[in-house]
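Shown here: the complex without one of its protein chains, the others still in place.
For reference, chains read A and B in written order, and residue numbers begin at 1 within each chain.
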Amino acid sequence: MNLKMNLPALVVVFPFFSAMMMVAIGIFNRKVVPYIFQITATITAYFAFSLLIEVYTNGPIRYYFGNWIPPVGIEYYVDYLNILFVTIIASIFFVMSFYFPLSVRKEIPESKSYIFYSVTTLFASGLLGITITGDMFNIYVFTEISSITAYALIAIGGNRRSYRSSFNYLILGTIGASFIVLGIGYLYMATGTLNLLDMQERLQHVYNSKITISAAAIIIVGLSLKMALFPLHSWLPGAYAHSPSTISAFMSATSTKVMAYLLIRFVYTIFTPNFATKIIPITDIVMYISLIAIIAGSFLALGQKDLKYMFAYSSVGQIGYIVFGAMLINANGLIGSIYHFLSHAIVKGGLFLVAGIIFYNFTNTKIEITNGLFKKMPFTSIGFLIFALSMIGIPATSGFISKWYLVMGAIETGNWIGVTVILLSSLLTAIYFWRVVDRIFFKAPDDDVKFNEPISMILPTYILAGCSIYFGLFPHQLVNYAQKAVLLLMETIK
Amino acid sequence: MIIDFLIYKYNYLATIILILIGLYSVIVNGNLLKKVIGLNILSTSVILFYISISKVSGGSAPIYAENVVRYDNPLPHVLMLTAIVVGVSITAVALSIIIKIEETYGTIEEDEIVEIDQNDDMVDNK
Partner (left out) sequence: MTETVYSLLPIYAVLIPLILPIPIYLFRNYPNGREFFSIAGSLATFITVFLIYTKVKTGISLEYTLFEFLPGLSLKFKVDAFGTYFALMASFLWFLTTFYSIGYMRGNKEKNQTRFFLFFSLSMFAAISAAFSGNLLTIYVFYEIITFSTYPLVAHKQTKEAIQGARRYLSYLLLTSVLLFLPALVYTYYAAGTLDFTLGGIFASKENVNKSVLGLMLLFFVFGSAKAAVMPFHLWLPSAMVAPTPVSALLHAVAVVKTGVFVIIRVFVYIYGLDFLKTISTSNLVTIFAAFTIIVASMVALRQDNIKARLAYSTISQLSYIVLSVSLLSITGAIGAIFHIVAHGFAKITLFFWAGAVYVANHKTKVSELNGIAKHMPYSMAAFTVGALSMIGFPPMAGLISKWFIATGAVEGSKPWVIAVLVISALLNAGYFVPIFINAYLKKPEPEHNHSHLHEAPKLMLVPMLITATLTIFIFFYPEFFLKLAKLALGIGG
């Protein structure tokens, strides 16, 4: 009973303390740390799922830390929207935790591995914290927890490029975070509260104040930097391409998306669409930027010679989809956006896992080495094919559902440019993935060395591939959940 | 109007100027260390901003005492404690990465690093 009541806190706090424990234990015994990591991931996922069930049966939860009632105390606010995100992050963390040990043994020096596990767990707890918290300053703190750990994790990548990428990300990420905290300061100045719902209430009276308007502008810029919205994306490709495989998989699945979640939170819950569309046209501006991002990301991905770089640039495009759907201010568009969050987390995470398996065998991920890969690593290749089809948005994969809703939302709002851009970029995606698919399946291999496909790496990849197909074939339940979340968000429009 | 702003609200002006100085030095300086310094200026300006919005006119320091009716808002001060910690840790991470860059590239000047990377790419493509 007590456990149930404290679930919102446990989801974040448990991995947080577990991360501390890992260091403490790791100093004495490094061997156990991977197991602790595994257990942590499992329990966190369990908490997240129980919370999901709890929220969908009993409605949103407002959890007061130490029973201090807001606005004095800190609140964890779990509604239909962020519980989805929490569950996605926790489950991706769980699925990938199987993948970690082998990959880590390959890529991380033995003496540092326990710290690596610890920092990864801390990173995950930071992301979970961002999504679940209902307090503005808490958002900033968790953003920084996840960012600082991310800088460290990227730098662990081993070659000197990873140091440089990490440093780039550090500079831009810190600027972004400073903007966010500055914007939060403005909002605090205008309302005198840091609690989400409280602020929504009080902001309504100061919509026309210059403080609110500049707060909105500053926060949007900060978030765009953190989520790598084109043209503020320059940190992302290096960071994904040069970090350890496990980290690029986990980060690509979650970190920029969490910032997109924050964008939805800010636009819908805090500023409310009434402000964001009528007082200043933020949503329109960001929407058009996101369209440019979609096209630009796809074009940039076309020219890459390295798988990881290609995936990273494609992420730049895909984040555009999520933002576009959210900025339409339309129920179907928002459902598409939420669904794409899930779909892309699964698919891009999976693609980076595939890249990780290739790296495990070849110690690089250049596209030219994939010639005839199907003969050498059949399971990996088929996994890649499934993810590629999902990226393109072929029916019966999860990518199709999100595209369906995004197009639907765009048509409903009469945004035909958006329709064209989304579909055009599917084709670009098809082109740059098909380049690789052709190499893998239809080119003769350069030699016939058989390669090793460890089960502990294949299994998580296939779980994600299976999820992608499952959510492509049976999206019904999840769409219902998303609809519920969207209805709650759209209530503020009235 | 502008005069008023300059006289009574110069603290905001200072914040903006500091932010700009910070951004400028991050962008313009090729030396990675100087970029980190710029970053520090940037985060300090945010701290200044928070502290200045906590001031309540006529209020005293938020310490309980007799004869005091109005206090400044203590909350932003507390928040900034966290922000300072965050700033320090970012600086620490940044500096350690710079040390690593120095070890591997042999330089901390950005244009030289870019050149080294480009040469690597040329070798790769051959």
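In this section, a residue touches a chain if its C-beta (ideal position, glycine included) is under 8 Å from a C-beta of that chain, and two chains touch if they have at least 3 such contacts.
Only a predicted model underlies this, so the values are computations on that prediction, with no experimental measurement involved.
Engineer: Which of the chains on display does the removed chain touch in the whole complex?
Structural biologist: Within the full complex, the chain not displayed touches A.
Engineer: Of the residues A:Ile53, A:Ile69, A:Ile431 or A:Ile455, I need the one that contacts the missing chain.
Structural biologist: A:Ile431
Engineer: Pick from A:Phe17, A:Tyr35, A:Trp68 or A:Phe442: which residue touches the chain that isn't shown?
Structural biologist: Considering all chains, including the one not shown, the answer is A:Phe442.
Engineer: So one chain is hidden, and I want to know which residue out of A:Leu197, A:Ile394, A:Ile469 or A:Leu488 touches that hidden chain in the complete assembly.
Structural biologist: Final answer for the missing-chain contact: A:Ile394.
Engineer: For review purposes, identify every residue of chain A that touches the missing chain, sorted by number.
Structural biologist: Chain A touches the chain not shown through residues 389, 392-396, 401, 403-404, 407-408, 411-412, 419-420, 423-424, 426-427, 430-431, 434, 438, 441-444, 473-476, 479-480, 483.
In this text, only the chains that are shown with their structure count from here on.
Engineer: I'd like the Å distance between the centres of chain A and chain B, where a centre is the mean of that chain's Cα atoms.
Structural biologist: 27
Engineer: Where on chain A is chain B touching in the complex?
Structural biologist: 137, 140-141, 144, 148, 151-152, 155, 159-161, 163-164, 166-167, 170-171, 174-175, 178, 181-182, 185, 188-189, 194
Engineer: Touching residues of chain B toward chain A in the complex: what are they?
Structural biologist: Residue list for chain B touching chain A: 19, 23, 26, 32, 35, 39, 42-43, 46, 49-50, 53, 75-76, 79, 82-83, 86, 89-90, 93-94, 97-98, 100-101, 104-105, 113, 117.
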